[in-house]
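All protein chains but one are shown at their positions in the complex.
Letters A, B, C, D and E mark the chains as written, and numbering starts fresh at 1 in each.
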Amino acid sequence: MTTVSKLTESRGAWMMLGEPGLTARIAGAGFDWILLDQQHGAIGPDRLVGLARAHDHGACELAVRVPSADPAAIGRALDVGASIVVVPLVQTADEARAIVAAANYPPVGGRSWGPLTPLWGAPTPDAASAKPRLWPMIETRTALDQLDEILAVEGLDAVFIGPYDLSLALGMTLAELLADDRGPLATIVAACRKAGVACGAFAGSPANAKRLAKFGFGHLAVTTDLGIIDAGTAFVLPGWGAPRTLY
Amino acid sequence: MTTVSKLTESRGAWMMLGEPGLTARIAGAGFDWILLDQQHGAIGPDRLVGLARAHDHGACELAVRVPSADPAAIGRALDVGASIVVVPLVQTADEARAIVAAANYPPVGGRSWGPLTPLWGAPTPDAASAKPRLWPMIETRTALDQLDEILAVEGLDAVFIGPYDLSLALGMTLAELLADDRGPLATIVAACRKAGVACGAFAGSPANAKRLAKFGFGHLAVTTDLGIIDAGTAFVLPGWGAPRTLY
Amino acid sequence: MTTVSKLTESRGAWMMLGEPGLTARIAGAGFDWILLDQQHGAIGPDRLVGLARAHDHGACELAVRVPSADPAAIGRALDVGASIVVVPLVQTADEARAIVAAANYPPVGGRSWGPLTPLWGAPTPDAASAKPRLWPMIETRTALDQLDEILAVEGLDAVFIGPYDLSLALGMTLAELLADDRGPLATIVAACRKAGVACGAFAGSPANAKRLAKFGFGHLAVTTDLGIIDAGTAFVLPGWGAPRTLY
Amino acid sequence: MTTVSKLTESRGAWMMLGEPGLTARIAGAGFDWILLDQQHGAIGPDRLVGLARAHDHGACELAVRVPSADPAAIGRALDVGASIVVVPLVQTADEARAIVAAANYPPVGGRSWGPLTPLWGAPTPDAASAKPRLWPMIETRTALDQLDEILAVEGLDAVFIGPYDLSLALGMTLAELLADDRGPLATIVAACRKAGVACGAFAGSPANAKRLAKFGFGHLAVTTDLGIIDAGTAFVLPGWGAPRTLY
Amino acid sequence: MTTVSKLTESRGAWMMLGEPGLTARIAGAGFDWILLDQQHGAIGPDRLVGLARAHDHGACELAVRVPSADPAAIGRALDVGASIVVVPLVQTADEARAIVAAANYPPVGGRSWGPLTPLWGAPTPDAASAKPRLWPMIETRTALDQLDEILAVEGLDAVFIGPYDLSLALGMTLAELLADDRGPLATIVAACRKAGVACGAFAGSPANAKRLAKFGFGHLAVTTDLGIIDAGTAFVLPGWGAPRTLY
Partner (left out) sequence: MTTVSKLTESRGAWMMLGEPGLTARIAGAGFDWILLDQQHGAIGPDRLVGLARAHDHGACELAVRVPSADPAAIGRALDVGASIVVVPLVQTADEARAIVAAANYPPVGGRSWGPLTPLWGAPTPDAASAKPRLWPMIETRTALDQLDEILAVEGLDAVFIGPYDLSLALGMTLAELLADDRGPLATIVAACRKAGVACGAFAGSPANAKRLAKFGFGHLAVTTDLGIIDAGTAFVLPGWGAPRTLY
């Protein structure tokens, strides 16, 4: 398993269906990371283990979006082998600090020892060298207001934007949010640069990813497993007739 | 999928075994709703997805009882397609308000966008028109004391009584609770009528359901999946000998 | 586990959905046997093991309908603990003899030793006392023609009629077959009585079962798991309105 | 569910991973049929049922490749709702006739009644109107020698070529077989046209499919689920760098 | 199912793989209890039910380590039949009291009624006689500091030490912690004796268990399912060559 080559730029794929063969195939396709979505994907605690096991053949990093900032969920994501943990709906610096505490062993935090990866033959990790990348999600009005304080929290690798929730929170459409060159997205990127913290976002499609990259977002979820299936069928089918529009 | 025809009266079936074929068959039998019980049924977050998918052919509403008032659990129940969320052990108006916040998108609440129903081909729902019915359970002494305050919370569709827990909480047997014409159940119904909020209860059997209906409870869980199996075998077996007593 | 009390008369339930909780509940309901249908139910070799394990708490005999007369399938049905094996589409005495050979250890037949029941803590059965009941199905025109020869085969416990397939084979409707007092069903029962072999049939509903019992069929599949669910919901639902017609 | 619009031309996708969400998504993508591969895919009798159920939302026909010409396997494929059955390694007209007998109800054949589709709420099919499309595979030297006799068998919808096995059988590479304009593939197409029987082939990629279409093969498996995933990731990834070569 | 014969001494096995056949076999092997680990084992809420069901044939007590002190998780562990609940990372007397409240029905606590064991045919337990053994884990520096207050909480059966986490918390290696005759482990045992509360610990191997027993720990997790597999293969393999070192 490689690590993300550049600290501030990567391309990932977002797993919602949670099927092991599909996940394993995508894990080997060339993305920097795949993410298992426990918040809005069909992946509960039991499937999480099987999918992490399926990833084991992959050549990319494993990320998990936990359903909430619950420390037990963060610990489990790390125990199954995630090197990146995405935490939804983080609103304050205190919440961000609690995430750092949940994800790190003492003395930094209070994470409990017990890796699951040896269950499927992977080597036992080393507590001392565990360096989880934590990506709290900025997707509410409160979080926008508290952004500088959140960015100042020690132990975060990046902040990660959820454009769907952010647009809902701001009373805008997603299209308006993405189109607004001097709006919230530009503000977030500027704040991150100033704080020296990387930033990323869920794109969900190459088109959105390109737009978000222009804003300066470095870590991008460029597609989902559903998007990959749709792109694959669209690629294969038009050979027999009129091309279908994709994205 | 139809919606509950009358706002204050419905008949539902309670799924505890959590098996998809059984659930799908009951979903099409004529109940107003089926409920997937995550608190005291064999249904964790992973099975929830498969059961919601199995319900998809049903002609009734989908309800979920979440294991607790955890906002992530409430969000997931809605994401898999529930139109009714039953929340156990609600004790105060503050807790009730937190449930309303968890179940509604901004600006009403803080629910996060991400429906799972499109994963199995159902149409993507519309955030603007999402109107979750929330049924907090009244089943503790504290909740009885706070009932008027709870009923005054904006955004609840009904309160739902758990007679088993309520009788335990009040130091009564279930039979005593059901027999007491001027006791807690009558008080609850009166308070609901005064507040203009619908009320329901878990019955578990047609006999209990009839008794609860007499009190004035409108939304009733008249049976469980186990009860349906037992009723079905009792119906089929006596044809060959002495009838068995049922309920 | 009890054994069928009377050699020639019993009431069973037919499992098509193949879900373990549903199956276990029905297994304890008072039938003489439940049958796991591998021919026309959702039960392949992998689910068969889990369902046999689920039955283990039941108070009735376990029957399996194998998908075909394949000796490996017959052996597996017995290995998971079936005491009754129903074999579809048997047409000749030679086929019947092959079934007897497949189901019995040497020197009677060629069954291979290897019970699976100890895998889930049940006691290891005893090869010497194994006495599988074999119920070949009579459901084709050829089988009707060869009935006397089939009935003369040593080692059969009963013949079992498939009225659906038999009516298709004879170019009749099911209703016609069941209504014909002097037709094929009467002929079969008479032949069985003459040969001193028990006979049974798939009914699928109490009404059909009563009709088949009148012909003299002793072992009857009076319902299916689907039928039990439908009967159970029909019993529970009419309490709230007009009764539904069942069967 | 639509039926294949033109009798002799269609585009299908071949499922090897056998995962329900992936399969359901592909089933709705615009292919004429998807095939569940029980011979060389990860799909045994138990998974077959769940995948057929997952397909139920699809807008295409369901095909199954059975593991062998075993009548029980052919019956099960039809019982779960397949309208097309692909049978591997058919070598003689007698074998082809046995397939026709296995797939049709009396009086044409000996198929046994018992559809599984009602288990998941689909309407019960009608025995009289069942018209299974049977596609025996021609992929051995013997089958080539017997092709005219096989094509003369009543009740076949098409013959289907397995170029991988055929090239192995003929001692050629796949590339040689596909490149040979006057070789076995041309001979097969000519024989089919003369006999008035449709012909198809497994392509596995659009490139191979175009080549096979030039020969005159009408029913083509243009891709697999693995191929769709690979095409999808290849489409999504190059937006960020150099395009990857696909197929 | 027997209960632990002596209040303060028992030998248990720790399940991390969470496979039902393996678990059932170990449950019958002679341990006083087996534990299902939801914190650092591959056992989420959905698998928990199946494993509790698999244990049902066992001749030992069922213990569950919940992922956190979440009352819903504690309730579920008890609902599936655990008589012992191990709660990780308990730090204060208030937290310990909350656990007692979560695990007991009114009037002692606020546990909600709804046993799952009847789902698989086990008798319905009796609310009045429910006496859950609660084993909060002492494995942080704060917990050490608060130990006397925690031990004074009414309703605990024992405290249970996690030597891995405790050594991390104290900045020691596990070996140092186990070797220190007058260190934290001795202090804990002394405090427990003074308070009249039993104490236990996770050992993970017979060697560690012997060491911990010398300190005076009574309830010991002497091995894991992985450890049992490794011991079993080590026992079997050396018969054919040089013995392997174990533990």
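Just so we're on the same page, a contact is a pair of C-beta atoms (placed from the backbone, for glycine too) under 8 Å apart; a residue touches a chain by one contact, two chains touch by 3 or more.
Model, not experiment: these values are computed from the prediction.
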Visible contact partners (per top-of-document touch definition) of the missing chain: A, C, D, E
Option from C:13, C:48, C:99 or C:191 whose C-beta touches the chain left out: C:48
Listed residues E:173, E:187 or E:233, member touching the removed chain: E:233
Where the missing chain touches chain A, by residue: 21, 24, 28, 57, 119-121
Residues belonging to chain D that touch the chain removed from view: 16-17, 39-47, 67-68, 70, 88-89, 139-141, 162, 164-165, 168-169, 171, 226
Residues of chain C in contact with the chain not shown: 44-46, 48-49, 70-72, 75-76, 79, 105-107, 110, 112-116, 118-119, 127
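Just so we're on the same page, only the chains that are shown with their structure count from here on.
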Comparison of A-B and A-D (more C-beta pairs in contact): A-D
Longest centre-to-centre distance from chain E, chain (CA-based): D
Numbering shared by both copies at the chain E-chain C contact, with half separating same from different: same
Inter-copy rotation, chain B to chain E, in degrees (Cα atoms; steps of 5): 120
Centroid distance [mean C-alpha coordinates] between chain D and chain C, Å: 34
Centroid spacing, where centroids are CA-atom means, of chain D and chain E in whole angstrom: 54
Residues within chain B bordering two or more other chains: 17, 21, 42, 44-46, 70, 119, 226
Arrangement of touching chains [line / ring / star / complete / other]: other
Pairs of chains in contact (touch as defined earlier), listed by label: A-B, A-D, A-E, B-C, B-D, B-E, C-D, C-E
